[in-house]
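Moving on, here comes chain A:
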Amino acid sequence: MTDLDIIEKTRNRLGDKVAEIAHPAPRRIFITVEPHNLVAVVAGLKKEIGLWYLATISGVDLGDHFELLYHFGHDNGNLTIRTRIPRAQPQVESLSPVIPGSILYERELQDMFGIIINHIPDARPLVLPDGWPAENFPLRKDWTHERTPEIIPGGKK
Partner candidate 1 sequence: MAVLKTLLYLLVYPGLLFLFVYSTFCEWVDRKLYARFQNRMGPTHTGRWGLLQPIADFVKLMAKEDVVPEMADKRLFTLLPIFSLAIVLTAGLLLPVWFYSAAAAPMISFPGDIIVLLYLLSLPTLVFFLAGWSSTNYFSTIGGTRVLTMLFGYEVPLFMAVLSPAILANSWRLAEIAQFYQKKPILILPNLLGFVIAVICVQAKLERTPFDIPHAETEIVGGTFTEYSGKKLAFFRLMTDIELVVSSGLVATVFLGGFPGGLWLGLLNFVIKTLFVIFFLSLIRALTSRIRVDQVVSFAWKILAPLAVLQLFIVILFKGWIL
Partner candidate 2 sequence: MLNRLVRWSRIKSPWILHLNSGACNACDIEIVAALTPRFDVERFGVLLKATPRHADVIVATGPVTKQIKDRIIRIYEQTPDPKFVIAVGACAMSGCVYRGAYNIMGGLDQVIPVNVYVPGCPARPDAIIDGVIKLLGKL
């Protein structure tokens, strides 16, 4: 299945749910969807073109928005579904009913960006090291790390 086939199929079958389809490089397709359409689009694509392999979910902090990129691999390249959620209300539906393997990456998102994943099967808050302070999300741009002073054994000479 070539890129053009996938684009055409997506346009024909899921056109009403997809906001934009970009094709920046060979074997790379970027589809933009609204957050509430995300699960439906993934389920549709899984049915239409057999998209079972979720490579990862990248989160990007864009200031007032978080951008989530769901990278899928297929037999002939890569397809990325992009969605944006507001920083004030960082919520997104879990993909795990459609793709069980997604749970890992969603927990990672919870941990690193503080995005709330609705209906995630294992809703335990993700911990960085035990005793990590709450409401600290390392990958948010406004979070900075204070270096702890190091002890020099034997003292400085």
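Please note the rule applied: a contact is a pair of C-beta atoms (placed from the backbone, for glycine too) under 8 Å apart; a residue touches a chain by one contact, two chains touch by 3 or more; residues count from 1.
In picking the candidates, the idea was that all candidates are chains of the complex that A comes from, given by their letters.
Computed from a prediction, not measured in an experiment: that's the story for all the values here.
Chemist: Quickly now, which of 1 or 2 touches chain A in the complex? Give its number.
Modeler: That would be candidate 2, which touches chain A.
Chemist: Can you list the chain A residues touching candidate 2 in their complex?
Modeler: Going by the criterion above, the answer is residues 128-130, 132, 138, 145, 147-148, 150-151, 153.
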